[in-house]
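The other protein chains are all here in position, but one chain of the complex has been omitted.
Moving on to chain A:
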Amino acid sequence: MASKIRTLRLRPLNAKPCNRLYHSYEHPPPPGPFNAAETSILTAALPHIPSHGFTHTSLARGAKDAGYIDASTNLFPSGAFSLVHYHLYTQRMALARHKHILEASAADGKPLGVGAKVKALTWERLMGNKEIIHRWQEALALLAQPSNVPTSVSELASLSDEIWFLAGDTSVDTSWYTKRASLSTIYAATELFMTTDKSTDFADTKEFLNRRFTDSQVVGGAVRSVGEWVGFTAHAGLNVLRSKGVRI
């Protein structure tokens, strides 16, 4: 047990950037993935994405707009991918500000259920790609590069976690995993579908998304955790034996 205290003290504080750790309500959140200089350049670069894409050009223009010399783009060792990461990060953080969903009530005045909130938040996140959707395939290519895959996967997982958390889901059993895995899959598939959607107001994407939710039954459906099933089966079996007079 003394060793535990020691490891707690000695472990380097920036061992690995890992989100989804203990979330405190009293202590300020730990610093995000981008420092102040990076944030100001990337923020300034975002408006250039629709015309210049997720490219070094957008990054350089952002640096210029933010008052940095062109060479400051050297701040970004992963180049244009930083723009993709920044887009994912800011869009994810923006979800918490959708008060109209989080505090909304259904037609009959009752607060929206978890499932309805998950759907609505997922849609809001997809709409966060609206302005840059014609450039999103470039971003997907960057996201799929081997060196970027850990960040891509981690961002997708964080997005699912954020949506379930904001929607008020409190399950902490095996369904914690199945819920996040299902939502990640649904989101990734719909996001890809959206890059080829030419319908007005992305009506086809919306329909595609609704169908994915219906198929998976991840919200409002009968998602049973493995543990629940095993427990139920074992319990039923024991009861049968007990009813036969076996003393177990």
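Basically, a contact is a pair of C-beta atoms (placed from the backbone, for glycine too) under 8 Å apart; a residue touches a chain by one contact, two chains touch by 3 or more; residues count from 1.
By our rule, contacts and distances are computed from a predicted model.
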Task: Per UniProt record, name of the chain withheld from view ["Vacuolar fusion protein MON1", "5-demethoxyubiquinone hydroxylase, mitochondrial", "Multifunctional methyltransferase subunit TRM112" or "Ubiquitin-like 1-activating enzyme E1A"] - done: "5-demethoxyubiquinone hydroxylase, mitochondrial"
TODO: Out of A:Leu102, A:Ala116, A:Leu140 or A:Ala188, point to the residue that touches the absent chain in the complete complex.
DONE: A:Leu102
- [ ] Could you tell me which of A:Ser105, A:Ser147 or A:Thr170 touches the chain that is not displayed?
- [x] A:Thr170
Open item on the list: Need a quick check: the contact residues on chain A for the chain that isn't drawn.
Closed with: 1-2, 4-5, 8-9, 11, 13-15, 18, 20-31, 93, 96, 102, 161-162, 165-174, 176-177, 225-227, 230-231, 234, 238, 242, 247-248
